[in-house]
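The block that comes next holds subunit A.
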Amino acid sequence: MEVLVAVVIAVLTSCGVYLLLRGRTFPIILGLTLLTYAVNLFIFVSGRLNPGQSTIIGVGEGYTDPLPQALVLTAIVISFAMTAFVMVLALRARAELGNDHVDGRIKVEDVKP
Partner candidate 1 sequence: MSSLAGKKLFPHKLLSAFMLGLWLLMNNTIAPGHWVLGFLLAWAIPFFTQSFWPQSMVLNRPLLALRFLLLVLWDILIANVQVAILIIGPRQKLSPAFMRIPLDLKQDFTITLLANTISLTPGTVTVDLQMEEGYLLVHGLNVDDIDQAIAGIKQRYEQPLKEIFECSNP
Partner candidate 2 sequence: MTLLSIILLPMVGALLPFFTERFGRTLCAYSAAIGPLCALGLLIGSAPSVFNGMVDYTYLPWLPAIGLDLSLRLDGLGLMFALLIVGIGLLVILYARYYLSQRDSLSKLYALLQLFMMAMLGIVLSNNLLLLIVFWEITSLVSFLLIGYWSGQTDARKGARMALAVTGAGGLCLLAGALLIERIVGSFELGAIFAAAEQIKADPSYPVILVLVLLGAFTKSAQFPFQFWLPHAMSAPTPVSAYLHSATMVKAGVFLLARMHPALAGTDGWFYIVTFTGMATLLFGAYNALFKHDLKGLLAYSTISHLGLITMLLGFGTQLAVVAAIFHIINHATFKASLFMAAGIIDHETGTRDMRKINGMWKYMPHTALLAMVAALAMAGVPLLNGFLSKEMFFSEALHIESMGMFSWIFPLMATLAGVFSVAYSVRFIHDVFFNGEPIDLPKYPPHEPPRYMIVPVEILVALCLLVGILPNFTVAPFLDAASLAVLGENKPDYHIAIWHGFNLPLIMSIVATVGGVIMYTQRSGLFAFYERKFRHDEKIVFESRVQLSVRVAQLFTDFVQNNSLQRYMALLIGAAVVVIAYALYPMTQFQGTLGVSDIEPVSLLAAIILIVGALGTVLLHHNRFAALLLMSVVGLVVSLIFVRYSAPDLALTQISVEVVTIVLLILALYFLPQITPNESGAKRVTRDIALAAAAGIGMGLITFAMITRPYETLSEFYVANSVSGGGGANIVNVILVDFRGFDTFGEITVLAVAAVGIYAMLNGLHLPLPQADGEGRRWDKEPHPPILAVMARILLPLALMVSVYIFLRGHNAPGGGFIAGLVTSVALILQYVASGTGWMQERLRWKYRRVAVSGVLIAALTGVGSWFFGYPFLTSTFSHIHWPVVGDFELASAMAFDTGVYVTVVGATMLILAHLGKLAQTSHSPRPATSKVYKNTEVTRGEN
């Protein structure tokens, strides 16, 4: 399973990074989200893989490390706030710059009429 988890995180990272390197805001935000998934999984597995163990007292046989889970929760919330912010910023940029390129380069409207 460890290999599988590593592969999953690797693929998520790669896909996220590729999208981060695009020139338009929307794909970049998708890329950020994918990267966030990878990161969250990574934080999560920093407590190692413990199927069957729980983080609730009195449930299950053993206890898995609860701390990474708490960290992931914090990270999820923060990245949600950031995603929302950057998405609205992208809209603002679209309004101010006239297009959705991150560099505000394209002068001519790119939407089909």
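Selection rule: all candidates are chains of the complex that A comes from, given by their letters.
Just so we're on the same page, a contact is a pair of C-beta atoms (placed from the backbone, for glycine too) under 8 Å apart; a residue touches a chain by one contact, two chains touch by 3 or more; residues count from 1.
Just so it is clear, the structure is predicted and the values come from calculations on it, not from any experiment.
A.B. asks: Can you tell which one of 1 or 2 makes contact with subunit A in this complex?
C.D. replies: Touching partner of subunit A: 2.
A.B. asks: Using the touch definition from the top, list the residues of subunit A that touch candidate 2 in their complex.
C.D. replies: 1-15, 17-27, 29-30, 33-34, 37-38, 40-42, 44-60, 63-67, 69-74, 76-78, 80-85, 87-92, 94-96, 98-100, 102-103, 107-113
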